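Of the protein chains in this complex, all but one are displayed in their positions.
A and B label the chains in the order they appear, each numbered from 1.
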Amino acid sequence: MELRLLTALRAQNPIVFNIANFVTVQDVANGLNALGASPIMSAEVQEAETMVQIAGAVCINLGTLTELQIEQMRVVGRLANQYHKPVVLDPVAVGAVPYRKRIAQELLTTFDVAVIRGNAGEIAALADMDWQAKGIDAGTGTGDLISIAKACANRYHCCVILSGPTDVITDGTRVVQVHNGTPLFQLHVGSGDLLSSIVAAFTAISSDTFEVAQTACLVLAASGELVASQLTADRPATFTVELVDKLSLVTVPEIEAVESLN
Amino acid sequence: MELRLLTALRAQNPIVFNIANFVTVQDVANGLNALGASPIMSAEVQEAETMVQIAGAVCINLGTLTELQIEQMRVVGRLANQYHKPVVLDPVAVGAVPYRKRIAQELLTTFDVAVIRGNAGEIAALADMDWQAKGIDAGTGTGDLISIAKACANRYHCCVILSGPTDVITDGTRVVQVHNGTPLFQLHVGSGDLLSSIVAAFTAISSDTFEVAQTACLVLAASGELVASQLTADRPATFTVELVDKLSLVTVPEIEAVESLN
Partner (left out) sequence: MELRLLTALRAQNPIVFNIANFVTVQDVANGLNALGASPIMSAEVQEAETMVQIAGAVCINLGTLTELQIEQMRVVGRLANQYHKPVVLDPVAVGAVPYRKRIAQELLTTFDVAVIRGNAGEIAALADMDWQAKGIDAGTGTGDLISIAKACANRYHCCVILSGPTDVITDGTRVVQVHNGTPLFQLHVGSGDLLSSIVAAFTAISSDTFEVAQTACLVLAASGELVASQLTADRPATFTVELVDKLSLVTVPEIEAVESLN
């Protein structure tokens, strides 16, 4: 695992332009900032070109999409392609809401993305494979997670992160799984949103998307695991506070000491 | 008090669709999640029908209403009635802003609500009774809180929670007061928003609205009281973190041990 990317990210402080959802936007901004990236959130299409030019990468999150925001997503995605800035797509709730699935698929034909990051239900929906989603949560399905992630990656010609207790990362051919983490991530609203934006931050500093995706998953999952190991009870809000702290403080050797991926 | 509803909520993990205000939305989502419910926030009317179908209940919060959002509220409220999903209305600042009072009253003629949750100034305004509101805060008035709450409940044919240091809960005839709580709730922006969404979560699992309202008030007020009893100073942000933690950890016996209602 190329944890040198973490050192590089902190040295380079890349700007991530987030089309964010308004529920978790503050935690995502704080998490990016703590890690060593520089978050920008912008909602106005008139400044889209400048924002894309300034940014090292773009993260498009469908969490609280509106028709107005979808138009911004189209413009920003195309501009990002034009300026060769990598795009990460977070297809929130496409497994549960047909309207969102239609929008996500339309966006995926409008511009190229480097990485799609979703839970099992979301990735399965984009791959048109069977999975039972519940609301915005992943749901419980019986599909084979690796097959689902590969199918999605091959269909959209990008890297896919199917995140959950184990994160499955694939470029359509190669597969790596990150086994680190803690159940507290499920108690913290916006863990997935934060992961997507952290992935974007790493895409800004390396073009090896498959490696970037692994590094991002590992850094966040291991940080959460390290925090959880110090908590004496399942305190979701304390976990959030200490997770953001840890993103600032965590060292490469600390992560290597708990790293569990294959 | 039927605290078995708390156990049932945690077992059933109901989805609450919130038309939220953007100030406190993250705390509300985290609080619902910690308690054992599943929050959805959506802003796009095109997905309103799916969201209502997915959800067990709807919470409509006027906190940062816009003309666009009001149209969404109308659609969602009508759909919720059609699909028999209970609606909780949080009429933020209707006591201070005539425009908001007009909107709230129009919404209350557009669809039926199960519960209105507001502070004294807000409930008095909806009941067209006298009270002095200050900004978005409750203000200090001399009206009789029980009379105000009953008048509001009878006018809109719903359960009313007039929350404050003592929560007054009425279906227009019966009245229960929850005396638990802590002054720290006043220092925490969004205590009322969180209560309204927690009420909605309980309405998703029981049709006894009067009991639901009591349980929701008691669970939140007792959790806050338990947290405050451990704090050595009035730390509003620490209180918020520990309140969300407590919503995850609090047990029925813990609540019963401090329960003060009549």
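Basically, a contact is a pair of C-beta atoms (placed from the backbone, for glycine too) under 8 Å apart; a residue touches a chain by one contact, two chains touch by 3 or more.
Computed from a predicted structure; not experimentally measured.
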{"item": "Chain not shown: contacting residue from A:Glu2, A:Asp208 or A:Asp245", "value": "A:Asp245"}
{"item": "Touching residues on chain A - with respect to the absent chain", "value": "15, 20, 22, 25-26, 29-30, 33-34, 38-44, 46-47, 50-51, 54-55, 240-245, 248-249"}
{"item": "Residues of chain B (touch criterion as defined above) contacting the omitted chain", "value": "21-27, 63-67, 93, 96-100, 134-137, 187-190, 233-238, 240-241"}
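The rule is simple: only the chains that are shown with their structure count from here on.
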{"item": "Whole-Å separation of chain centres (CA-atom averages), chain A against chain B", "value": "32"}
